[in-house]
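Structure first, commentary second.
FYI, not all chains are in this one, though none of them got moved.
Every chain is named by a letter (A and B) in the order it is written, and numbering of its residues begins at 1.
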Amino acid sequence: MIIVLKPEATESEAREILDHIAALGLRPLHMPGTERVVLGAIGDERVLGSLHLEGYPQVESIQPILAPYKLVGRELHPHDTIVRIGKVSVGGEGFTVVAGPCAVESLDQLRDTAIAVQKHGAHALRGGAFKPRTSPYSFQGLALEGLQFLAEVSREVGLPVVTEVVEVADVDAVARHADALQVGARNMQNFRLLQALGHCGKPVILKRGMAATIQDLLLAAEYIVSEGNPNVVLCERGIKTFETATRNTLDLNAVPFIKSRSHLPVIVDPSHGTGLRELVGPMARAAAACGADGVMIEVHRDPAHALSDGQQSLYPEQFSALMKGLRSIVEACGRTL
Amino acid sequence: MIIVLKPEATESEAREILDHIAALGLRPLHMPGTERVVLGAIGDERVLGSLHLEGYPQVESIQPILAPYKLVGRELHPHDTIVRIGKVSVGGEGFTVVAGPCAVESLDQLRDTAIAVQKHGAHALRGGAFKPRTSPYSFQGLALEGLQFLAEVSREVGLPVVTEVVEVADVDAVARHADALQVGARNMQNFRLLQALGHCGKPVILKRGMAATIQDLLLAAEYIVSEGNPNVVLCERGIKTFETATRNTLDLNAVPFIKSRSHLPVIVDPSHGTGLRELVGPMARAAAACGADGVMIEVHRDPAHALSDGQQSLYPEQFSALMKGLRSIVEACGRTL
């Protein structure tokens, strides 16, 4: 860690900080410069968090050298993690497609959509039973009944199920009915939920928050892993920017960046990442081309009557076309679909 | 509501939508133009949500005319709401200062800080018992013990207490110990928590999310109010932008904008909004000058040893100076401090 002092800091103030560093077992460094005094701490700087040096009045800035996450980083764990969702592997040679409706609306709607996505090659089924909605007047999901429909249709079509959990009290129920639990963008920093998921015994798909940096996302994953659940799949789904032509700005830079820093699998959600049906196919292909381990796609048997996110949901025949276009890209990247 | 169709939409597709609009009791309007067909719906367009027109393949865009919130808007409720936190009124003639440490660290730390802020004129005490932290390795708060310290110190110094709640299961305990419950930026769209706060019987301070538009904030407040709790204070605390010199970008535009659209009181948190101790005073004054109903200020008896947010916490003597500078601005605006 590098600590830059303000110009007015005194010798004794520098000395005090160096003593604290030494007391924690790190090697302190004193670098008096022409305009600023710079201090350093050599060793595992993460223990310095307990000093809260950023609060010192004579500290101008602090620059960590090491990443603040450990368990999700590649340094201690260089090899790719493969997460198993039911019988499906995420993160290995294969490219994983999770597809299904935004929300579970009825048993029929879910079954019809599930049959369609299974037929066209999806590996897992998605569908929301608990829907976080911006307005209290929007459809909020079928809750427990939705979970039951998911479990039932999963058995029928033979696809594992991914569904969102929004509240600690629901974790057990969701874990009983689903093969993987999804954390939505709005809950990425709901730390109590993350901690609960560290104990749920099922894999977690963690979506990036709309204002979350890549480091924030990795630290959110660290919450889950540090509680004992190593099976975390990260999901890039677009961030908030000034651009309004699309619902979000899909940050595909994040895919190769995360892959270089973390061993966790990374998938992409081009449905939320664009918000526009006609952009989902091209951006799914782009995700595959830059190294993502899979995609998550909203499909509805009848998007014109979807209760949520209809404008970004694919018709079954559009999903079929997407799978064909995706296959050639995935194979060009040396993977299998 | 205005519905713009794609150029390729047919007459019968337009007709189908108009029929749906009429069936819901609104007056449909057909406006065929030279390059696009535009449809309209006159009446309380919020019932149109059930049509999910955005999912129709021939719909290019939808433009609502009315705000999607009702209860928090000025149209149905033109007069300013005044929220009472303990014996303190927020939103009337007075300008309210809530001050205290970021986190409750010990009974002594809280008591010393509370005595200091009370002496210099704060109207309410803040302090976090449950701390949402970006890293799992940071101090997470004293939890229930912290709540007990808050209640005890509140009685001693005679200031009402505001503290954050992060989880549905904690709402009752927090409501028992505090005079107002705060929802942090990361939980602004934790809708289950908002719904629970609609029933908690205590006022709520709702902080704007880091990626939340003003409309998102008002809809989050609508969740609480629509569940039966009209006592909501909104809090601008900075949004995420590309600027890195400050921790967040404090969006003071939001203050007069919200005041023109909503009857709820609005306060400002310049501590999180800037992240830098020396900017807190100037931005607190700016908040008062543009019409905020109060400010929330982090103060610590010893910021150099604070367990969180030390770099943005004021020393007690800095808080004293802030109050003096603030008083002249508040009075220049015709209010009292």
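Convention: a contact is a pair of C-beta atoms (placed from the backbone, for glycine too) under 8 Å apart; a residue touches a chain by one contact, two chains touch by 3 or more.
Everything quoted here is computed from the prediction, not taken from an experiment.
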item: 2 chains shown - copies of the sequence in the complete complex; value: 4
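Please note the rule applied: only the chains that are shown with their structure count from here on.
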item: Chain centre separation in whole Å, for subunit B relative to subunit A (CA means); value: 26
item: Subunit A-touching residues of subunit B, taken from the complex the two chains share; value: 46, 49, 52, 54-57, 59, 68-69, 132-138, 140, 166-169, 186-187, 189-192, 209-211, 216, 219, 222-223, 226-227, 239-240, 277, 300, 303-311, 313, 315
